[in-house]
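A single protein chain has been omitted; all remaining protein chains appear in their positions.
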Amino acid sequence: MTLQETTPEPTREATPPGTHGHGRRPRREAPRFVRGRGRYVDDIALPGTLHLAILRSPVAHARIASLDTTAARAHPKVKAVVTGADLAERGLAWMPTLSEDRQAVLATDKVRFQGQEVAFVVAEDRYSARDALELIEVTYDELPVLVDARRALAEDAVLIRDDIPGKTDNLAFEWESGDADATRAAFARADVRVVQDMVVPRVHPAPLETCGAVADYDRVEGRLTLWCTSQAPHAHRMLLATISGLPEHRIRVISPDVGGGFGNKVPIYPGYLCAIVGSILTGHPVKWVEDRTENLVSTTFARDYVMHGEIAATRDGRILAVRSHVLADHGAFNAAATPTKYPAGFYGVFTGSYAIEAAYCHVTAVHTNKAPGGVAYACSFRIAEAAYLVERLVDLLAAELDLDPAELRRRNLIPPGAFPYATPTGWVYDSGDYPTALEHLLEAAGYDELRAEQAERRARGELMGIGFSFFTEAVGAGPRKDMDMAGLGMADTCEVLVHPTGKAVVRVSVQTQGQGHETTFAQIVAEELGMATDDVDVVHGDTDLTPFGLGTYGSRSMPVSGAAAALAARKVREKGRLVASSILEATPADVEWEQGVFRVKGDPGRAVTLAEVAVRAYGPDAPPSPDGQGALEANVCYDPTSLTFPYGAYLCVVDVDPGTGKVQVRRFVTVDDCGTRINDDVVEGQIHRGLTDGIGLALMEQISFDEHGNCLNGSLMDYLIPTALEVPEWETSMMVTPSPHHPIGAKGVGESATVGSPAAVVNAVIDALAPHGVRHADIPLTPSRVWEAMQGRAEPPG
Amino acid sequence: MQVSLTVNGELVVSDVEPRLLLVHFLRDVLGLTGTHWGCDTSNCGACVVLLDGEPVKSCTVLTPMAGGHEVRTVESLEQDNYLDPVQQGFIECHGLQCGFCTPGMLMSARALLDANPRPSDDDVREAISGQICRCTGYRSIVRSVQWAAEHPEPVPTPEPVWPVGSAGGPS
Partner (left out) sequence: MQVPAPLEYARAASVADAIGLLERLGEGARIIAGGHSLLPMMKLRLATPEYLIDVNDLHHELSYIRRVGSQLRIGALTRHRELLESEELVEHFPIFRDAERVIADPPVRNRGTLGGALCQADPSEDLSSVCTTLNASCVIRDGAGERVVTMEEFYRGPYETAVGAAEMLTEVRIPIRSGGSNAYAKVDRRAGDWAVTAAGAALWLDGGSDGVIVDARVGLAAVGPSTTGIPAISAALQGRRPSMEAFAEAGRIASESCTPVTDGRGTEAYKRHLAGELTRRTLATAFDRIRERGVSC
């Protein structure tokens, strides 16, 4: 393993253009984006496109007493008005969710959250569509509103899901993991037990581009084309096939350029189906792009976990066990995008990076009158919640034991020799050198100097804090037999083809929303085929042009499709070897591959490149293809043998103004290990983003409601996202411990920093407030909440 | 009503509803979809263009208010097969990922460097403080602008005007 600093100044040496393989290089995508030639859904302009606007419920829980669309239909520019009753006639008023529940497309009986879809209009332009919404007259008979998850299972709680026959309560599901008895026994033996309630409030991924679609249904051909902000075009296509009855090959889902996803663009939203119905009814392409309020109020939220955490340890700081009970608010419908057998995602990874003997967790998920969702915002399938819990508990334990939090971690990190490491909740971590990461972090941060500085500042009444987070993620979902989404096994297919002129194209099923796949997948294939990266093109985003796979989220693109791409390229290379051996007049066993060239062993003068091989492979003298498929092409469906486990060690330094409670993040020092890295710029960019998320999540982001179910953060004026003024100079560095079971050793990194960073910030703030006796305070740590905590009045977020 | 304004150096005359927001005029009427929008409350800055040389949020300007004025969008940065240094800077320094905030960032960067050719990092952060990026963590954006400050000459576009390759078949 090597530690590599990412230098603060741009004296980076780019791998020269035209050379193959991994390394830091500018992205192929960049030239079109800097010219404003990105093509996002709202840029799609087909002739005759009509515009769709959705009428949404202003109230959180109510029966629809009356709905009159007469005036809207009379608007001269309106082409169609559709209600839930209209959809119900066609069996389209409800749609399946990714959690085996169903969600209303347009409300029929009642509305169950503020912002729920009630009706839609299709009009000639977006302004008229918006005007027409005001002409729809709806009256609501309001019902009691349930917004406090803690009251969802009370005897007198209003029933939200009366659409489910026989349903009598607001329970969505219960789930548990680990060994309750062994954990109880470990707690009984422990010298020290620390207990803490902590809340990770509802937040929102809020990508800069909102969700939307252009639907174009060709009735004569019976074909649907849907441009859509989708992180998983093939999965969407399958779901649409199920809903519409059209076979997959008559549905084309195209994700054009996507302006950020972060999990927000995994689910299918009612708006997409409305656009499709609008196109069917009008015979025109229909565009729906939500506004920001719709995005924040109705699309998938993230987190909303009320957690009770306990940690048990010996007096000398050995952690024995961790236990957790969670109340999970899933909103009105269970639409969490999570593998079927994991309704609480991978929360079971809450044992973190530590070698402990026992653990148990129980999750109770409930319905409330809020928007559906839950798994989003780079949570790595709920590992963000899990990592937050365990890293806060470890810091609380350190305080209880009066032990340095770095030292406590050092004593408990999984040792390198223990890998592959099986956790008490059944996860097998693949590889890692945790202690070295911690030592690198402490050195990079100048930890001893920081503690000395803190002591000086404390003596002067200043509040400086240092916080750690050492996280392990489980990504790359996942082995088919264990993991499926909506019945689709989470394996990905990739196709690689080398043309007669020696250039290559790789078709992937994953879907970039800024992750740089057009560059990184080209780099993977270029590395395997010894070609210039510029000679490899990546095709993605169009179900007509790409093979089947489950899309990009959960940091799975490199672990799954990256593996598929590498293996497909290797198959092509093997075919190339056969052709090379025929050119070189040697037996295939005597032909070796080295540095992008086939050569005869022991005879360096006799060599050919893959490009030269390509011409022959398609020519009349080509040897027969070994698998009966095309000359230089291969298709690999990669079913991962297991997940991969990136990890990181983070340190955050904050200064808190004692008079105002305002938190300034002074430094953020990180060591990340995501295995083999394809492109350092891309990896570093992902880390920077996740660290920014951490500051936002820790200090300012929250979706909150009043007691009537009104969403109080339905705009970017009220849902606060960090700007360039809130972030420090990032100090990032990397280690590489390859994943032993991945063809190129890559682990994935997309969500690492979002998972790992919030706890580091919170631990730092709590550390800063130690002189005021603050033990815990919930996020978001706004100035008011920090100050109230300093007065001894820390409250969970409302 | 009729509006007349200069967009990217060319006079444009058009008949629009007075309430048409400038960002929609640019995107939907003129087809200049490089300028984006991302919120309802003038917070995100994806819509930043230059109005008489100053960065403004085009979602908060009615098209007739821009009548008689000059608007510059991201499409104006490339000239005669040369990229503006800010564009090259963002390519060099990984200043973008999903690209959605990028046009606005480029226009603010261009205006900043026009007024202050050697800004400090803090100057750059301040200049983009009204524009949200959800992807980059901002530091690479600051580096990209500094690259442009250090390399103020236009750069030939990365791709050739004509496709390269031998003509007429294999040699």
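In order of appearance the chains are A and B, and numbering begins at 1 in each one.
As a working rule, contacts are C-beta pairs under 8 Å (C-beta built on N, C-alpha and C of every residue); 3 or more make two chains touch, one makes a residue touch a chain.
The model shown is predicted, which means the values in this text are computed figures rather than measured ones.
Participant: Among B:N8, B:S108 or B:S140, exactly one should touch the missing chain; which is it?
Facilitator: Residue touching the chain left out of view: B:S108.
Participant: Check each of B:G34, B:P55 or B:P119 against the chain that is not shown and name the one that touches it.
Facilitator: B:P55
Participant: Any idea which of A:K79, A:K110, A:R126 or A:H440 touches the chain not displayed?
Facilitator: Once the missing chain is taken into account, the touching residue is A:R126.
Participant: Touching the hidden chain in the full complex, which residues of subunit A are there? Just list them.
Facilitator: Residues in contact with the chain left out: 126-127, 130-131, 134, 291-293, 659-662, 699-700, 704, 712-713, 717-718, 720-723, 725-726, 782-784, 787-788, 791.
Participant: Touching the missing chain, which residues of subunit B?
Facilitator: 1, 17-19, 21, 23-24, 37, 39-43, 45, 48, 51, 54-57, 59-62, 64-65, 67, 108, 126-127, 129-131
We adopt the following convention: only the chains that are shown with their structure count from here on.
Participant: Please report how many Å separate the Cα centroid of subunit A from that of subunit B, as a whole number.
Facilitator: Computed value for the inter-centroid distance: 29 Å.
Participant: Would you mind writing out the residues of subunit B in touch with subunit A in their complex?
Facilitator: 17, 19-20, 24, 27-28, 31-41, 43-44, 46, 73-75, 77-78, 83, 87-88, 90-94, 96-103, 106, 124-126, 128-143, 146-147, 157-159, 170
Participant: Applying the document's contact rule, which stretches of subunit A touch subunit B when the two form their complex?
Facilitator: Residues of subunit A touching subunit B: 10, 26-27, 29-40, 42-43, 45, 125-127, 206-210, 257-260, 262, 291-293, 513-516, 615, 681-682, 684-685, 687-692, 715-717, 721, 723-725, 727, 729-730.
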